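The structure's right below; bear with me while I get my questions together.
For this view, one protein chain was removed and the others were kept in their places.
Per-chain numbering from 1; labels A, B, C and D assigned in written order.
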Amino acid sequence: MQLGRVLGQVVATVRSPGFENVSLLLVQDATAESDPEPETFVAVDLVGAGNGDVVLMTTGSAARVAAGDRTPTDRAVVAIADSVIRHGTVTYRTA
Amino acid sequence: MQLGRVLGQVVATVRSPGFENVSLLLVQDATAESDPEPETFVAVDLVGAGNGDVVLMTTGSAARVAAGDRTPTDRAVVAIADSVIRHGTVTYRTA
Amino acid sequence: MQLGRVLGQVVATVRSPGFENVSLLLVQDATAESDPEPETFVAVDLVGAGNGDVVLMTTGSAARVAAGDRTPTDRAVVAIADSVIRHGTVTYRTA
Amino acid sequence: MQLGRVLGQVVATVRSPGFENVSLLLVQDATAESDPEPETFVAVDLVGAGNGDVVLMTTGSAARVAAGDRTPTDRAVVAIADSVIRHGTVTYRTA
Partner (left out) sequence: MQLGRVLGQVVATVRSPGFENVSLLLVQDATAESDPEPETFVAVDLVGAGNGDVVLMTTGSAARVAAGDRTPTDRAVVAIADSVIRHGTVTYRTA
């Protein structure tokens, strides 16, 4: 899984079956934030994450399973990080 | 998932079972458009997307599920984006 | 999926079950041909592709499904491209 | 699979079903340690690994299977490496 940062939302009227009622978050890898142009992804939100939150993203078939097999997504937000501990030191703590 | 831009089509007469009646779109990552030579993919269209549309692409086994388990594809277009909101600001809106 | 170019073959006597009678093609990404050292893959051929053909490759579990669940491959050639149309212009046409 | 180095932990109160009682490890690729900014991942721990351990990580649907199909993760720690042998020479041995 990856730590992601929530950047925003995607609005879409035309959607394939299974995507009708899901919230589509724009996210990027939270551990690559020094990258001048980090890759951006779209994830289905399963935990009610908001802009700026650091979240845990699962990918591949696990995302579909996490979404209860209702939405054929390849990326889902499955947790909100309170803190990240690296070599025994807290390097991120939610505000 | 990724935001993609529809670039064109692939025409193929010889196809493996399951690919007989699908529309094959040429797409690229819509969030990497400053890249001088962005990677290009082929996706099965499930929503009737047209050239220039910004679309949502799902990959891996989710693409096969989204295609109703009829087409063994690893990439499918599952939504057409109306707008993309980044840090509360609309950064893309369909024409 | 990706457009690939068929480069050659892999010959192997010792094979794991499910790989006994498959044709193993050496392929590379056909849309990255300006890359001086493009990554090379091996795909199971399902359509009778030949050297130099531009083909459509599916990856991941879709490749296994495309191969009739008989061969545990992660890449399969599922179509031969006749032409590729980009922004309304034919950019590739088979000879 | 990849050899990973355990860097730390992720603390999260809000979690999606299946993630309630799992230990979330912050890990990086142990064979890319000369990289100044190696990519960081989060893995579910299945073997009781500790900070600094070199571990074996499985990814994709295999991680979910390794976790007994209870946790929809895409990465799991499935072994602790005692030693790594390269060209007949031990290049890593646990302390």
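Going forward, contacts are C-beta pairs under 8 Å (C-beta built on N, C-alpha and C of every residue); 3 or more make two chains touch, one makes a residue touch a chain.
Computed from a predicted model, the values in this text were never measured in an experiment.
In the full complex, chain C touches the hidden chain at residues 7-19, 24, 26, 37, 39-43, 51, 60-61, 63-64, 72-75. The set of chain D residues touching the chain not shown comprises 1-3, 29, 31-32, 34, 46-48, 56, 58-63, 65-66, 76, 78-88, 91.
Here is the rule we go by: only the chains that are shown with their structure count from here on.
Averaged C-alpha coordinates put the centre of chain A at 32 Å from the centre of chain C. Shown for chain B are the residues that touch two or more other chains, namely 60-61, 63.
A linear topology is adopted by the chain contact network, the touching chains following one after another without closure.
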